[in-house]
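The complex appears here without one of its protein chains, the remainder shown in place.
Letters A, B and C mark the chains as written, and numbering starts fresh at 1 in each.
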Amino acid sequence: MKEEQNHEKAKQFGMVIDLDKCTGCGACMVACMAENNVPFKEDESKKLDSITWLRVYKLTNGKPFPDTEICYLPRPCQHCGGKGNHGHSPCVSVCPATATDYSKETGIVSQIYTRCFGCRYCMAACPYHARYFNWWDPVWPDGMEKYLSPNVSVRMRGIVEKCSFCFHRYQIAMDKAYYEGRGELEENEYQTACTQACPANAITFGDLNNSGHAVHELKKDKNAFRLLERLQTNPKVYYISSREWVRRAGDNYLKTEKK
Amino acid sequence: MSKPDDKTTGISAGTDSTEAGSSSAGGIEKGQGNGDSGFVILFFIIGFVASLIIGWVVFPKLLYSQKAQPIDFNHALHLEAVSDGCESCHLFREDGTYAGVPSNAQCVDCHQEVQGDSPEEKKFVEEYVAKEREVPWLVYSKQPDCVFFSHAAHVKKAGMECITCHGPIGESTSLQVYEENRITGYSRNIWGKNIAGIKREPWDRMKMDDCAECHEKEAGKRSSVQTDKEACFVCHK
Amino acid sequence: MKIDRRCFLSLGIGGAAGIALSPLPWKLADDSAIWTQMWPWTPVPADGEVTYVKSACTLCPGGCGISVRKVGNRAVKIEGVEGHPVNDGGICPLGLSGLQLLYGPTRVKTPLKRAGERGEGKWIKISWEEAIAEVAKKLGDLREKGESNSVACISGSDKGTVPSLFKRFLSVYGSPNFMRMPSIQDSYEIANSISLGFIAQSGFDLEHADFILSFGSGLIEGWGSPVRMIRANSSWRKAGIKVVQVESRLSNSAAKSDKWIPINPGTEYALALGLAHVIIRESLYRNDFVHAGALGFIRFRDLVLSNYSPDSVEKITGIKKETIEALAVDFARSGRPVAICGRGHGKAQSSLGELLAVQALNALAGNIGKEGGVFAVNDPAYIAWPAYQVDEAGAAGIKKERIDGAGNGKYGLAKSLTNRFAGAVNSGLPVSLLFVLESNPVYSLPDTKAVKDAFKKIPFIVSFSSFMDDTALNSDLILPNHVYLERYEDVPATAGLSKPVVSLARPVVSPQFNTKHAGDVIILIAKEVGSPVSDAFPWDDYQACLEGTAGDKWKMLNEEGFSSDPAFTAQAVNTSPGKFDLSGGVADLSILFTPVNLEGDPKAYPLLLLPYDSFRIANGYIGDPPFVIKTVEDTVLKGKDILVEINPATASANGLSAGSYAILKTPKGSARVKINLFDGIMPGLVAMPRGLGHTAYDNYLAGKGINVNELIGTLEDPASGLDAAWGIRANLIKA
Partner (left out) sequence: MDSALIPKGVKRCPTWQFALWIGAAGAVLLWGVFAMLLCWFKGLNQTNMNDSYGFALWIWADLAVIALGGGAFFTGFLRYIVGKDELKNIINYAVLIGFICYSSALLILAIDIGQPLRGWFIFWHANVHSMLTEVAFCLTCYFGVLTIEYVPLILENRQIDKVPFFHRISHNLHEIMAVFAATGAFLSFFHQGSLGGVPGVLFGRPFAYREGLFIWPWTFFLYTWSAAACGPCFTILVTWITEKITKKKLVKQNVIELLAKISGWMIGTYIIAKIIDTWYWAKVTAPASGFNLMDFYSNNPFYGIWILILEIVICGVVPALILITEKGRKNPVMLMTGIILAVLGACVNRWVMVLQVMAVPVLTFESWAMYYPSWQEVATTILPVAYGVILISLSYRYLPVFPQEQELNPEV
């Protein structure tokens, strides 16, 4: 009975990233690019026009030598639930053409590239810079288009794209489940590319609502925090760090505020 | 060079003087006959009708190019010979994905050698099987790249019949001409044969709205926050 | 009645109304919007059946197992193999980008023969038959002239069947000059030879250690087998195992450690000796390897007790003596502590003194050959080919001294000293023909100018590279190898693993171009050269050789993708206690333990340039593919400019600010660089990443940044011949 309730309950796919384990190697970024047909240009050092659905930030504690500390923080789309977790994430409600949407069934913020006409209002709305505009035509060097995956549609110039929590993997897993006469997935059947690739096992992905999934417990860790929680964006990506300055870097505090 | 030499008064807005000015060039003479307005109406009708013809008849002809299938396949004939209906050839793979149009590997079970006296079969065996080339079929129902369509969800989960979306293609003895939209590159079957987009049968059109219509009726999920219909990330990838 | 303007106006209005009531405008609007979904130049990936092929990655010595996803006959994604003993599902950025190499624009598509000047990039395509005949002819001529020993080969590795075939070829042909690219394993080999009495590499059972003391090793930045190391790090975090990083710069490894101890660069050996001082003084060492009777212990004890008190070590290293005392106690009191050296990725050698000092700590902790400790690891055991006959010419050639001097005289303990190669050639030792296999010496060896000069003296260079890399560009003939995703090959993962694994690389896709397996090519060359060389190569082709070599393990390799059976892979050597020689058999220990005197006048070059390794910049045989270069931060590379890291204090002392340009001068050369201010670097140092500044490859990599090897040189360790240069003196002048 209880189990069934669990199944009926809407899913809230989310992520817990252990920053103590993350080494900043960048495998998640590349896994994401390789999985999602993310294009590249000759010069990608201008980070403000460089499409990186999942970007690893380098944080420092700002102290001089030798008290300096570094922490890496991978930032996928936070798939915000918005105020009260009703699905009104900052970006979703502003899109004038319904190109981005929030699914109550999965908690995933979708981006439909063919619907987007490139007004960039959603980018203004997103405080995490998780949304990227295709300033350039995606072009692959001759022959390299061979590695493009048919599971993710190739984007075109002039539209916004972002992390989808590898939703196509959910679709593919569901295909198999339906074929086998099932309606539900096991935890390991739907994992994002970054989670799978991370050599440090720093990323855990699953249904935050499902008590059987690892993320359900991990998000309750005493060192868990989310980015910019004060804005009430209600992100579904949790971070864990044993270092206080890192946790504090996750949000803005007035100088007068003590923890 | 002309100089503003007019001395007439009154250029203020809202004057209701109907007095025509001097008969300078371009001025329209008073007292035009009613016969002229007949011409005006005639020209209107000419323009109207001509453009209607252009829009409804000429435009569709220009918009679509006609392409013949490499082999004229007889669905009806094959359907009689197989035991498992459409799925005999249009298979699901082990991983739940849908294989779509059969590959030669499936056909050669029967067609390694020419079986009957059909010239199309002969062409298939000689041109494709013997040369180990796949047949470049033109797929009428091919959706744009942004679409994720799960046959498993529709056929296995929802138990839908092939005919619901694809129509009675299994009864056909010959393949229809493939019409390709010159702008989009997609088959005319997606928009539907009717240029106005009117459909009579559910399979007449395969646009997003047609999917959505059924999803709203049958699935009834309201998972999308924005549209209160089913979420975009069900059919899009 | 007349047709006037109004009629035409009317016609227009009627037309407009008619058009508006027809599907034309509406359908056009819709269709043009659909057209924008898929512009003719936007590729639409074809769908097909999804399959997975298990293989192994060869892009670094890590030896990870990979699973390649295919759609139809296209490879679309590389993933890690779950359950593989090395990486268990994890994978690194470079491994993930393999398909960009496979399908990339830098591939050499067919055998090429140089047409213009070297490095000019003018080539003519030739057939494989012509190419092989040409090489064989040259080899035959040299052999006839009795100059067989002037043929050399530089290989990325000396493990596995393909390098072994090349080595075998040279041996039977009559040349001792099989060299492998330098790495910290060169140093470990000599150190093991001295302290244990036999040549072996070192492996570390890091998963079971409980205290890790790293002397500048980039443990989570590509040292050893990179993915395995990151996984080990995660297990340390979970188990609360203490990691101490001794390094002059806050590297990622330092940042992730529990304690970062900044140290004056190049004084790591002194810290190790200072720690040994405390451990011996406090009698904290274990007797397994060191006791009064152990070889050299007395001499070692006397030296560290008299010369390396925490006080004097503080002066050398800049580390507070309290820190040294505490660290020594922590280390020695741990159950399974381990000390590691080899800077950054461990691609550069270190001085013998540093190695011995660090290994002494492991000996004092008694953790050699034990769980959680250091292991001596032999070469892979599975390559056992039939003996071959050598003729007189061959025997004469093989007896000659190696170009790099390894194995002779004072370099007697070394297997390979490729760091000495350029200097030796430039000093007049003849090399008439050079094979370059899976390595990029023109780019990777320090002192690029000297290396290029040496290459100029070599009349014929044959590259086996799959890519137009810096060395291939400077060769005379390119015999392109299949990329690892197109070929079978055994992949022994030995880098720092205590229990090595041999994986099998398998063709994921059929060869995309007119390339040939290097193993096949060397067999064909051998056959063309003729007896007795050809007799030593009895295999029809490489495939037969590989299957024969693997023997009854072939089936398992093919099915599982790897083997970690110790009988098959390299064996950890049983090191019996008491056999560790702390004095290294060296008569005067002070020769070992002297600071490296870096090149350059300190007055003219008041700063120190320190090359550093980054996970996101591949600096081995393979350069960064587009995806990986994309992950490089803009504080490292901006446009084509490289940024060097300096402390804000160094910047203000030199009148520099963040983002400003400067000329970085060293005794070896100068380069225009940009400044990145970083609090985590010791004042007085300038850090520059390795792996940028390629002259070859595609536009995604070529011409970006500076190759640090152009600015640094080699510095021979008098005790071993190893390259002891960890940096060079430098100056930064505002540009």
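We adopt the following convention: a residue touches a chain if its C-beta (ideal position, glycine included) is under 8 Å from a C-beta of that chain, and two chains touch if they have at least 3 such contacts.
Small disclaimer: the values here were computed from a predicted structure and weren't measured.
Enquirer: Can you say which of C:32, C:127 or C:389 touches the chain missing from this structure?
Expert: Spelled out, the listed residue whose C-beta touches the missing chain is C:32.
Enquirer: Among A:13, A:40, A:53 or A:132, which residue is in touch with the absent chain?
Expert: Spelled out, the listed residue whose C-beta touches the missing chain is A:132.
Enquirer: So which bits of chain C touch the chain we can't see?
Expert: 29, 32-33, 35-36
Enquirer: On chain A, what residues meet the omitted chain?
Expert: Touch with the absent chain occurs at residues 46, 48-49, 57-59, 73, 80, 83, 88, 90-91, 93-99, 115-121, 123-129, 131-137, 156-160, 227-228, 230-233, 249-255, 257.
Just so we're on the same page, only the chains that are shown with their structure count from here on.
Enquirer: Using mean C-alpha positions as chain centres, tell me how far chain A is from chain C in Å, no decimals.
Expert: Centres of chain A and chain C (C-alpha means) sit 32 Å apart.
Enquirer: Once you find the CA centre of chain B and the CA centre of chain C, what distance in Å lies between them?
Expert: Once rounded, the distance between the two centres reads 56 Å.
Enquirer: By residue number and range, which residues of chain A touch two or more other chains?
Expert: In chain A, the residues touching two or more other chains are 113-114, 154.
Enquirer: Which parts of chain B, given as residue numbers and ranges, touch two or more other chains?
Expert: Answer for chain B, listing residues that touch two or more other chains: 95, 97, 144-146.
Enquirer: Note which residues of chain C are touching chain B in the complex, please.
Expert: 1-4, 6-8, 10-19, 21-24, 27-28, 31-32, 34-35, 37-38, 44-45, 47, 49-50
Enquirer: Would you mind writing out the residues of chain C in touch with chain A in their complex?
Expert: Its residues touching chain A are 36-39, 41-48, 69, 71, 74-80, 87, 89-93, 96-97, 99-100, 102-105, 220-221, 226-227, 230-231, 233-234, 237, 250, 252, 255-256, 260, 262, 512, 615-616, 626-635, 637-639, 647-649, 678-683, 698-700.
Enquirer: Could you please specify the touching residues of chain B with respect to chain C in the complex?
Expert: Residues in contact with chain C: 33, 35-36, 39-52, 54-56, 59-60, 63, 93, 95, 97, 99-100, 144-146, 181, 183-186, 191, 195-197.
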